[in-house]
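The other protein chains are all here in position, but one chain of the complex has been omitted.
On to chain A.
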Amino acid sequence: MGAGISGLVDHEKVTSNTNGLSEIRLGDLPESCIALVLTYLDPIEICKFGRVNRTFRQASLTDVVWEPKLPENYQILVKNYHLDEESCSLTKKEIFARLCRPNHFGSSQNKAFWMEKNRGVCVCISWKEMKITGIEDRRYWSHMLSDESRFSTVAFLKQIWWVEVEGNLEFEFPAGNYSLFFRLQLGKTSKRLGRRICTVDQIHGWNIKPVQFQLSTSNGQQATAQYYFNEPGKWINYHVGDFVVDKYSSMTTKLKFSMTQIDCTHTKGGLCLDSLLILPTEIGSRK
């Protein structure tokens, strides 16, 4: 009995003296080491491993871990778009979470930006922010509620001879390559008995001459594209072009974009216009 107890004591001595290093497990390491390991993982993994134990959880909340996941100009985004409205000092993880949800531009409910994986910032602009030929004239356009739009509304073009859609944007894009798309659909969708129905009878005039798309930036980058529309019933992101925001450009990138079909030899109609989408090229090429 006595021997058993002294054996126990001896064992404790061994593990508590410096030779105890052979007993080291990562779980015994300070929080800062675990945080450094987590730094190399992606956000989902970091959150998941917060469940391992309390030390991991503490490590998973530290700024060191989240700062590299933020766009390099996150401070400007936080400041200019008031992401820190309710509290004056957010942790880096909170900033990450706020950047990931759709953020509106000031008072406009028709423009939003959010962050996707790998620090890529995306922007979406509703047709309501664009200048569109005859948009208030019910002979040409109808404004429809739609649950297929990020902004819950699309513009449906019934029939017109000449159509121009133009818009612009000023935004503090982080450095990177971006692609710009118009999100359009031939035909009008509705729900009947819970099913998606697409009405195609008004579609005409999009396969005679291509629609012209343009993009330009204030620092002289330009891109054009042209497309015939001939796939009714599904939303398509028409790729207008790419632009580059480099580290040395000014804080704000200014963009102009347009879509025109001004061949007056025929009418065209049956088109839904939803939004303009700007995605990091890396993400855009997957869609």
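The working rule: a contact is a pair of C-beta atoms (placed from the backbone, for glycine too) under 8 Å apart; a residue touches a chain by one contact, two chains touch by 3 or more; residues count from 1.
Simple rule for what comes next: contacts and distances are computed from a predicted model.
Undergrad: When you check the chain that is not on display against UniProt, which of "SKP1-like protein", "Trafficking protein particle complex subunit", "Vacuolar fusion protein MON1" or "Ras-related protein Rab-2A" does it turn out to be?
TA: "SKP1-like protein"
Undergrad: Please pick, from A:Y40, A:W162 or A:Y228, the residue that touches the omitted chain in the full complex.
TA: A:Y40
Undergrad: Determine and list the chain A residues touching the chain excluded from the picture.
TA: Answer for chain A: residues 18-19, 21-22, 24-30, 32-33, 36-41, 44-45, 47-54, 56-57 touch the chain left out.
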